[in-house]
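Here's the structure, in structure tokens; my notes come after.
In this view, the complex is presented without one of its protein chains, the others remaining in place.
Presenting chain A:
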């Protein structure tokens, strides 16, 4: 005798419920009840009245599915469309996988005594700031000294590729959003969702879609998360361009392409660059989590620290991530301020 038998009877569904016998394996609670020797649910008092959930109703009426049946159905549904989804997504995302692997090989193949000076030179060229360049030099020499160089360079390689993809995809999307209010209204909830969803949540379907050994799996996870700021700030930057200047561009007969390339993008550039800076920082945050799904780099060490309770390994690699974050942030911001200063 289950709690909701009376209700089922009262609404006259007894016949409908008893058409099919109870099916499916027992739930955990049923098993435990059996083990305790209880065959029937005891009479419950009002305080312990269970919520009329799927499981509770199922006890009174076996036609109603249990919660586990529902999650099963969702899984089956997802697996059903998985193959179709793969056919579409695989070719699109394959280049990403190639790029990630290629870049990883390249970054690791270049010997440290070329790579480190090269990174320092790039920083100097982009930022023209002695302080930032010194920071980069110190960080890499330090990480190399404590044998974290390879991990750091792997992390850097992944961020590099994912940022390129985010910018190449994100800037045009942002431009399109700035030109269409309808598109903007549609895109903003999606962007909000990508940014607020805990990152683990969208790792789940990705694992089913691609095998964990494929590098594009973590590539997609990182890009989905990190592309948001560059889209948002491109859209915002273009919408914030001075209306008077746009009017002047129109009055002198610029085509929309001329307007975009000669006025809107150059004037939105500081905002777009701020978006790229944030994208890089979010890639770094995500690349650590992505080590759960086989992304190489410093995240692997953090994970080892957690899994094996190797406190020192975890702390030191965590510190290296902080170093990487600071130097990426400082060098992109220094480059950004140079763009701001020149031509203004």
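Note that in this section a residue touches a chain if its C-beta (ideal position, glycine included) is under 8 Å from a C-beta of that chain, and two chains touch if they have at least 3 such contacts; residues count from 1.
Throughout what follows, contacts and distances are computed from a predicted model.
Between the names "Quinol oxidase subunit 2", "Acetolactate synthase small subunit", "Trimethylamine N-oxide transport system ATP-binding protein TmoW" or "Amino acid/amide ABC transporter membrane protein 2 (HAAT family)", the one given in UniProt for the chain missing from this structure view is "Trimethylamine N-oxide transport system ATP-binding protein TmoW". Only one of A:2, A:85 or A:254 touches the chain withheld from this view, namely A:254.
If you put the hidden chain back, the residue from A:203, A:263 or A:302 that touches it is A:263.
Looking at A:79, A:168 or A:245, the residue that reaches the missing chain in the full complex is A:245.
Interface residues of chain A facing the missing partner chain: 242, 244-245, 247-248, 250-255, 258, 262-263, 266-267, 343-344.
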